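Part of the complex only, each chain left as placed.
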Amino acid sequence: DKDLYETNDTAGVVTGLAWTPVGGDILFIESILNRGKGGVTLSGQLGDVMKESAMAALSYLRAHADEYGIDYRIFDYYNLHIHVPAGAVPKDGPSAGITMTTSIASALTQRKVKPNLAMTGEVTLRGKVLPVGGIKEKILAAKRAGIQEIILCHKNRKDIEEITPSYISDLTFHYVDMVDEVLKIALMEEKVSKPINFIFPEDKREVILN
Amino acid sequence: DKDLYETNDTAGVVTGLAWTPVGGDILFIESILNRGKGGVTLSGQLGDVMKESAMAALSYLRAHADEYGIDYRIFDYYNLHIHVPAGAVPKDGPSAGITMTTSIASALTQRKVKPNLAMTGEVTLRGKVLPVGGIKEKILAAKRAGIQEIILCHKNRKDIEEITPSYISDLTFHYVDMVDEVLKIALMEEKVSKPINFIFPEDKREVILN
């Protein structure tokens, strides 16, 4: 059951590319924030490697919050939930790393994700993008799903060059080395309609008593 | 041992449709709130996928609390318990997603659930409703249990169209794409009799000391 690209109306929803035993497919990473105490929930039958990948994406963004104009108090006073439908399908592996980073960053900034864009690539804690496998099948799936632009690791360029050029002539490829390049491409300046208006309690820890 | 539809007297009780090895059946999702520290308890021998489904339903409602007139402090000062009888029967899968969302929303708003209504469908974190399996058997069970209206994903319409029309002529079907449509149909304006009068302690974190 293959999915189609959907709109970019909602903050935190990013399209990834997956490689399954029955071929490539697109998948959606959904990140959502709600008022709370900084809890993190992962769901969608994610395996250990994919969970660690999500935690690395989150740590990267926490450490670089200033660069993206993210108020660090969001991490203390909002809960983050990351879900990958469909809920019953087990998923694993590090190749959704840059997709997860973009999904969380979109939720934190409430910025829209570029339309008709998909991506695949592992990310390390310092923000380096690593190449992943199954590129041919993933590109096939992206085309079929209505994707027009794709972000990949520079080291995956050779996999694209093995594909018949005419077949992918209607796709634009972005090759990156670091995840900040991904975010520059994927996050639009424009915010989603009805963005979250983040609210923080008085942080008593910073109050000076006298 | 097949169940029958019951009344909508109690907030948080919603009728779902299940597909078991011995055919379809209805099941009840029961959500209850009590004063506490924001704990969440799931019971009824729920499997991993169904537990994640409940957590996604809860995160969705926390993130959209304002839209449903839900005071966000309920999540901090009330415990939520979700139970799916019968207690000894193992249950799993994502297809109770919209039922769980409606059950929690009814508990949080203390609004009545529309009478003689049942539903089945997966929900994702952004509120998208996904199609589920076993529709024929579920409809059979719903009829037998006294259900009159059923909410399904638009993508499940084709399963209904395969059923002999005369057989289901006394049932009303609602096809939806997003969970906010589900809630619009399922939650009545009217509150249950003796609704909870939510009480919150002074939230000291927001006190300005001077």
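Order of writing sets the labels: A and B. Residues in every chain begin at 1.
One rule holds in what follows: contacts are C-beta pairs under 8 Å (C-beta built on N, C-alpha and C of every residue); 3 or more make two chains touch, one makes a residue touch a chain.
Given the structure is predicted, the values throughout are model-derived calculations rather than measurements.
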**Complete:** Since all chains are copies of one sequence and 2 are in place, the complete assembly in this file amounts to a copy number of 6
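Methods note: only the chains that are shown with their structure count from here on.
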**Request:** Nearest 5 degrees is plenty: how much rotation brings the CA atoms of chain A onto those of chain B?
**Result:** 60
**Request:** Please compute the C-alpha centroid of chain A, do the same for chain B, then give the distance between them in whole Å.
**Result:** 29
**Prompt:** Which part of chain B faces chain A closely enough to touch in the complex?
**Reply:** 48-49, 52-53, 55-56, 59-60, 62-63, 65, 72, 75-76, 93-94, 97, 122, 124-126, 128, 130, 203-209
**Touching residues on chain A, where the partner in the complex is chain B** = 10, 12-13, 28, 30-36, 41, 43-45, 79, 81-83, 85-88, 201-202, 204, 207, 209
